[in-house]
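Not every chain is included here, but those present sit where they belong.
Labels A and B are assigned to the chains in the order they are written; within every chain, residues are numbered from 1.
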Amino acid sequence: AEAAQQAPREVAAMPAARRLARELGVDLAKVKGTGPGGVITVEDVRRYAEELKAKGGEAP
Amino acid sequence: MKLVVVGGGPAGYAAAIRARHLGIDVVLVEAEHVGGECTNHACIPSKALLHAAEVFRAAASAPWLAGQPSFKWREAVAWKDKVVERLRRGIEFLLKSAGVEVVRGLARPGPGKSVEVDGRRIEYDFLLLATGSEPVELRQLPRGGRVVGTREVFSLEEAPASVVVVGGGAAGVEAASLFSMIGADVHLVEVMDRLLPGLDPDVSRQVERSLAGRGVKVHTSSEVAKATDGGRSVRLKLSTREGEKEVEAELVVVAVGRRPRPGPFASLGLELDSRGAVKTDQSMRTSLPWVYAAGDVAGPPYYAHKAYAQAKVAVENMAGLKSAYEPRAVPAVIFSDPEVVSVGLTEEEAARRGYRPKSARVPLSAIGRAVATDSSEGFAKLVYDGESRIVLGVHMVGRGVSELAGEAAALVEFYATVDDLALVVHPHPTLSEVFVELAEAALGKPTHVAKL
C-alpha cells in the first residue's frame, strides 16, 4: 500500500488537503489544484466537495 | 469515553494531551518516569552531553581563546541531569494542566477492557500501547561491568580514556562523537560495510571521513567475535574482512539497535510483524479494534517525532476523526559531529519507486555561514524527480544541519519543485542558503558553486 501511494504521478496535494480529502472521502485525482505549481490546497478540496454536493445532492 | 495509555514517553504523553484536547478521559500508566526513554535516557541526555562536548571542542580549537579549557565530565553529567529534570517536570506539569491522571507502576492486561497496575484495575474504552522499545543485546557481549548500553553512557561516574562503540547506527555514531570530542581514544565497530547503512552512501562516506579525521578508528564489515574482561579494560576480538583484529578499551558501549517492547501486552494476542512490532493500520489501530499502538512499539523508524505524530493520529481516530499517519517525510537526524540529516528518499529509493531521480550536490564550503563558523566540512544533496522536478529528498552532513531538517521535510510534504525552492529568499549568511544553492544547482545555474 505504501509503495502504491508514493508512486510517481501521485497527486500533489498539501498535507492538510490530503487529510481533508480522507475526511470527506474525496478522490484527490479529481480535484484541480490552485496552489503553487498546481498543488492541491485545503481550499481546493473544500470547494470541490461543495460543488459535488451542490450538483449531486449527496455526499461526495 | 475513556482511554488508558500505557507508557509515558513521547508517544504516550503526546497522546494523553491530545486526547484531553478532544475531550477524552485519560489515565496514563508509567512504570518509570514520564518522558520515557527519550527524555530521561536517550534523546535529551545525549543531546545535552553532545552540546557540552561541542562547547568544549569549539573552545579548545579556537585560536582566539587563551587558557586551555578542560572538560569536567561529572559537572557535565550534573548539568545534563538538571536539563532532564527540568524537561521531565515540564511534561509532568503539562499532563497535570491537561487533566491527565498519571498512575505509576507497571501495567498489565486485565480482564476484558482493563489494565491492572499493582492490583488496581482500570477499565477503558480504548487502549493505547506506547510502551516503547528495548535494546537489542549481543550474545557474545553481554552487558555488565565495563560493557554498557546507551542508557548508562550518559550517567557514567567518570569519562573513559578509551571506548569501543559497537554499532555504527545513529546512537553509536553519536556516542563515538561524544567521546572523541572530549578527547577519548575511540573505536567504532559496524557489521555492515559502512556506517549509518540505511542512509545515502555519500553521507556514510562523509561521516566516516569526519570521524576518522578526529582520530576515531572506524571498523566496518567487522563483528565482535569475543570479549575478555581484563579488569581495568575489556579486550574485543573482531572478525573483519581482513581477518581478526584486537581492540582494547576502558569502556565498551553496545548500541546495536532496539526492538519493540509490547511487554506484558504481548499476551493480548495482537498481530505482530516479523520484527516483533505491533502491527497497525494508518489510523494506528492494531488487530484488536479497541487497541491502538504508537511510537517505538509500533516498529521503526525509532524516533520521538514519529512517536508524537503516530500518537496524535491514534487518539484522533478514537475521537472519530479520520486522520491517518501517512507522512511523505520523517526526518532522520543524527546529532553527531558533524550532524547528519536525511529526509525523504535517497536516489536509490526514488528509483525503486519509479521516479527518475536526479540529484544536486553542494559542499558546505560554498556557504558563507559555514566558513564563518568554522564548520565548512560536509555537503548537502538534493534528490528530485527529473520530470516533475519535485523535491523527493534532502541529505546533509555538517555541523548545524539538524535545524535544516524541518524545512527539508516541509519541501517534501508540500511537493515543492526545485523551481519553487530557488525562488524562496533565504537569509544571508545562514546555512539555510544551501537550499537555494541546491535548487539552483539542480537548475544548472548555481551561484556559489563553479559550474564545470
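In this section, a residue touches a chain if its C-beta (ideal position, glycine included) is under 8 Å from a C-beta of that chain, and two chains touch if they have at least 3 such contacts.
What you are looking at is a predicted structure, and each value in this text was computed from that prediction instead of being measured.
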| item | value |
| --- | --- |
| Full-complex stoichiometry, written in the displayed chain labels | A x1, B x2 |
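The rule we apply is simple: only the chains that are shown with their structure count from here on.
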| item | value |
| --- | --- |
| Approximate Å spacing (C-alpha centroids) for the pair subunit A, subunit B | 33 |
| Contact footprint of subunit B on subunit A as seen in their complex | 3, 5-8, 12-15, 18-19, 22-23, 36-37, 39 |
| Complex contacts: residues of subunit B adjacent to subunit A | 321-324, 326-328, 353-355, 385, 387-388, 390, 413-417, 419-420 |
